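As you look at this complex, bear in mind that one protein chain is not there, while each of the others sits in place.
Note that the chains take the letters A, B and C in the order they are written out, and that residue 1 is the start of every chain.
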Amino acid sequence: MIVIMQPGAPQAHIDHVIKTVRDFGLRDHVIVGTERTVVAVVGDERQADLQALENAPSVDRVMPVLAPYKVASRETKPEASIIPLGAHATVGDQKIAMIAGPCSVENRNQLLEVAHAVKEAGAVGLRGGAFKPRTNPYQFQGLGEEGLELLAEAREATGLAVVTEVMSIDQVDLVSRYADVLQIGTRNMHNFNLLVACGASQRSVMLKRGWSATFNEFLLAAEYIINAGNQNVILCERGIRTHEDYVRNTLPLAIIPAVKRASHLPIVVDPSQGTGHAYMVPAMCRASIAAGADGMLIEVHGDPEHALTDGAQSITPEVFSQIMKETKAIAEAVGRSA
Amino acid sequence: MIVIMQPGAPQAHIDHVIKTVRDFGLRDHVIVGTERTVVAVVGDERQADLQALENAPSVDRVMPVLAPYKVASRETKPEASIIPLGAHATVGDQKIAMIAGPCSVENRNQLLEVAHAVKEAGAVGLRGGAFKPRTNPYQFQGLGEEGLELLAEAREATGLAVVTEVMSIDQVDLVSRYADVLQIGTRNMHNFNLLVACGASQRSVMLKRGWSATFNEFLLAAEYIINAGNQNVILCERGIRTHEDYVRNTLPLAIIPAVKRASHLPIVVDPSQGTGHAYMVPAMCRASIAAGADGMLIEVHGDPEHALTDGAQSITPEVFSQIMKETKAIAEAVGRSA
Amino acid sequence: MIVIMQPGAPQAHIDHVIKTVRDFGLRDHVIVGTERTVVAVVGDERQADLQALENAPSVDRVMPVLAPYKVASRETKPEASIIPLGAHATVGDQKIAMIAGPCSVENRNQLLEVAHAVKEAGAVGLRGGAFKPRTNPYQFQGLGEEGLELLAEAREATGLAVVTEVMSIDQVDLVSRYADVLQIGTRNMHNFNLLVACGASQRSVMLKRGWSATFNEFLLAAEYIINAGNQNVILCERGIRTHEDYVRNTLPLAIIPAVKRASHLPIVVDPSQGTGHAYMVPAMCRASIAAGADGMLIEVHGDPEHALTDGAQSITPEVFSQIMKETKAIAEAVGRSA
Partner (left out) sequence: MIVIMQPGAPQAHIDHVIKTVRDFGLRDHVIVGTERTVVAVVGDERQADLQALENAPSVDRVMPVLAPYKVASRETKPEASIIPLGAHATVGDQKIAMIAGPCSVENRNQLLEVAHAVKEAGAVGLRGGAFKPRTNPYQFQGLGEEGLELLAEAREATGLAVVTEVMSIDQVDLVSRYADVLQIGTRNMHNFNLLVACGASQRSVMLKRGWSATFNEFLLAAEYIINAGNQNVILCERGIRTHEDYVRNTLPLAIIPAVKRASHLPIVVDPSQGTGHAYMVPAMCRASIAAGADGMLIEVHGDPEHALTDGAQSITPEVFSQIMKETKAIAEAVGRSA
């Protein structure tokens, strides 16, 4: 932590900062600059809320030095983590994991048709929501446990790993019985109790970045899950809120090299939520793979115009087939497979 | 809903849109423009996910006409709602509700001293977290039920209404036993299960806007609570995530006239979270009251430098006293009291 | 400047950073932490682009310590600056400067009617664009010099100071002949050649913040003008681009206390551009004054529905009169006048 004093800070105020730092069991290091004095704080700054020193007299601001996350960092674990995606696939290895399926499980036919189609095209995972967090209370909220049963049936029929969302603590056990991967949605990335509950599960967890979460907040959310006992965390970028109006969300793909540098966890990209428009999905799949993504999470629906949810950004199985062909070519160009 | 076709859309594609609209039980109204054809959809567009029509051939985009919320709207209830704040105060009436207290309940002395101080200065509510959503898993997570007991004791001693956060469904009953107002934090505004659970409580609910929530999403979250049976919703603006770096959050006060125009619900402002810096709090209190806020939610701590949470943005009781004086003057200037 | 090394950085890499720092004529100060080594750089970091050290081996990141602006800072000039607004008024003094008028000068009648109306209500400045930066090339681009002549005539008739935009270097002399204050628009805040050209003028300059400018960039733009020889800079906040969709721009009023803390320059607020909606203007005027703004810049039009530009956010002279009454009350409440 670096405490920057205001210009002309009296010695008594500098001494006060030093004393406070020492009271926290940390060491200080005072640097008298030409314009300002700086107090560098040595020791593990994570325990103390030193930011509060901004309220001390003559303090201008306080800047953290250490990354706030530990177990999610590459410093702690230099080699990349490879996370199980059900019994037959992984995320984070040489092969890129393609996960596809409808936004919501709507009925048996809809789900099985899509599952067979994406399996045939080369997907290794099946996505589909049984519990749907809906902004609008008047719209379809998901089939609940019936949806989970259909997902399990589809896995039985196709061998695809099932990825589905868990919205609250009391759903963790239920969803864990059916799913291979528990998905934590963007609206719940900061739901710390849910993170801890998923950390106690044996299932892999796919953690979607919050709409406006910072990079550190994203990795700290993973840290919650790992600290609760579950190492199998897959990060998922799904777009952020910005001023842009030709997309529903802005998809910031530079997060891929940033995650690879800072963390050992794999990262997948959701280009459907990440743009909000079906026509952008193929280009964003290619771009994500080229940038180094470990997998894709794609909304596919047999009849997007009549999808109960997210129809505007769902692609058809035919488009998904085409994407798989492009993906394989791009994957090869970057030394991977798909 | 307005469906805008691409230029040169063939009649078959226009017919397809018309058919889809009619299949949803809605009426269509086709307008042939000089450059584009537009299909206006008449009927309640809230039930259907017509946005999916963006995936239909030759459709350019789909624009909603109706506000998605109903019971939170001023159309449904033209007169302003006045919401109870414990036994002795309200939010939304002529008198502005000043709610103050520490970010976290840390111990008995800390809480009671602040409670007495803010009461004496003119506050009607006491804020303080017993369950703390912390981004960083290594930092103080709150006292839990012990914190709730201390809050109840402080109410007993001062008459202040207690406002405190509920983080998950399983805490709703517990917190309802102690608190006058259940606070839903910014990280939980989209936690729809929690909204519904609070909707089943008899307590007033203070709903904080999500960091990146849109206006409609904010009112739809209130709609969830009201639909679940609880009319007593207080909206709270607490700042949004933007590119600005001299603040921790950007406080958008134009939401006050926007809420007053669109909804009957009262709105309070949190200038502590809303800026992240103690030195900005007095100016933002004055500005919020001047803009028409129905109350303020302010972090006050006896020793901000040593606060376990949010020290950088907490003010002292002395500053709060000064704010109350300024607030009263501003309130008078806009025909209210504080 | 603080250079933060990666964990486990070898001594050779630390030595390389030290050497580079010394090559720039700066002093180094090495702090060996428990997890990372930090190199604090002492000396005036403004001349060198030390940020480039991020490219040195084992460097994690580089954080500036000093504010990049000097002559605009309160450290350089502790007392608040009072800037002339024509012959009869100032900005930055006890009296709040109300500046009002149409977005564009459209014709003689339109301008003179508004000028007389706002003068009578209490304004001290007249705004109005003769050169209009229009996003859309097909829309009204302003009357040019004829507009300037009409503005000068309106000043003659009312005594109001004229504030009008200058869009390019070749307009500076022309506009300076007619106007009391040269306005630099939000789209030109980073037009450094124009800043320098206005710095060479004898007129006061009203500098509008760029849509997405940071705080430091805003003050650095003022620095350009002052360094070019013109001390008379008035800052103007006019809203920023964010994800919010119920406003055209988000108005961040916390910039007012931030400017007051960091700079000696006065700040005015434009609530018309700052929200984009006429109905929000009165509330944002009250809020700005309450927060400590030194003036307001408001779009007023005799017939907003038929305004050639910015009709959606223009208020009528009647509403302006009402705002002046409210403003006076708020100003008094904060110990000023209007």
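By our rule, contacts are C-beta pairs under 8 Å (C-beta built on N, C-alpha and C of every residue); 3 or more make two chains touch, one makes a residue touch a chain.
Model, not experiment: these values are computed from the prediction.
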For a quick check of understanding: of C:R27, C:K77, C:H116 or C:R187, which residue touches the chain that isn't displayed? C:R187
What chain A residues would touch the chain not displayed? 212, 214-215, 240, 242-247, 250-258, 261, 274-275, 277, 279-280, 282-284, 286-292, 326, 329-330, 332-334
Chain not shown, touching residues in chain C: 20, 46-47, 49, 51-56, 62, 68, 133-140, 167-170, 187-188, 190-194, 210-212, 216-217, 220, 223-224, 227, 240-241, 277-278, 304-312, 314
Hidden partner interface residues of chain B, rising order: 2, 4, 7-8, 29, 31-36, 38, 40, 42-44, 63, 65-66, 75, 241-243
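In the analysis below, only the chains that are shown with their structure count from here on.
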Chain at the geometric heart of the assembly (C-alpha centres): B
Shared interface numbering between chain C and chain B [over half = same, under half = different]: same
Cα centroid separation between chain A and chain B, in whole Å? 25
Where the CA atoms of chain A average out and where those of chain C average out, how many Å apart are those spots? 38
Just give me the whole-number Å value for how far the CA centre of chain B lies from that of chain C. 30
So which bits of chain A are touching at least two other chains? 241
